[in-house]
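Heads up: the structure comes next, in structure tokens.
All protein chains but one are shown at their positions in the complex.
So, chain A:
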Amino acid sequence: MGLGFMVGVLGVLFLFHAAYSTIQGLLKIMEEEFSGPPMNVSLIVLDLILWFELLGFVFCISAALTVPGYFLSIHPDSEENRIVSLSANLDFMIFNHRAKALPLETDMKLKH
């Protein structure tokens, strides 16, 4: 779980780096109007940005698929669903039971 989370954070950092590179590239051109897709950024920087984005996307999607947890089988007959338990619900807790009918063990210890 920790590893998946770190991978996701790394992917997001890659995306931030790509955004930063895009801003730097656009600032260099000193354009005042909209440029739409960063076609005016130099080709090398664009290539680097795209690679970072792709890597960031791949890391993020692998984190998105591993961090939230596993799928659990919904068939009641499957092997991992054999043992079922009640949650800690007050309606089903028993506080008044027949243990007082059992012989107390403390008497036996005091005999030593």
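In the analysis below, contacts are C-beta pairs under 8 Å (C-beta built on N, C-alpha and C of every residue); 3 or more make two chains touch, one makes a residue touch a chain; residues count from 1.
Everything below uses one rule, namely that contacts and distances are computed from a predicted model.
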According to its UniProt record, the missing chain among "ER membrane protein complex subunit 6", "AP-1 complex subunit gamma", "LSM12 homolog" or "Proteasome subunit beta" is "ER membrane protein complex subunit 6"
From the list A:43, A:86 or A:101, pick the residue that touches the absent chain.
A:86
Name, in rising order, the residues on chain A that touch the hidden chain in the full complex.
8, 11-12, 15, 18-19, 22-23, 26, 34-38, 49, 53, 56-57, 60-61, 63-65, 67-76, 78, 81, 84-87, 89, 91-92
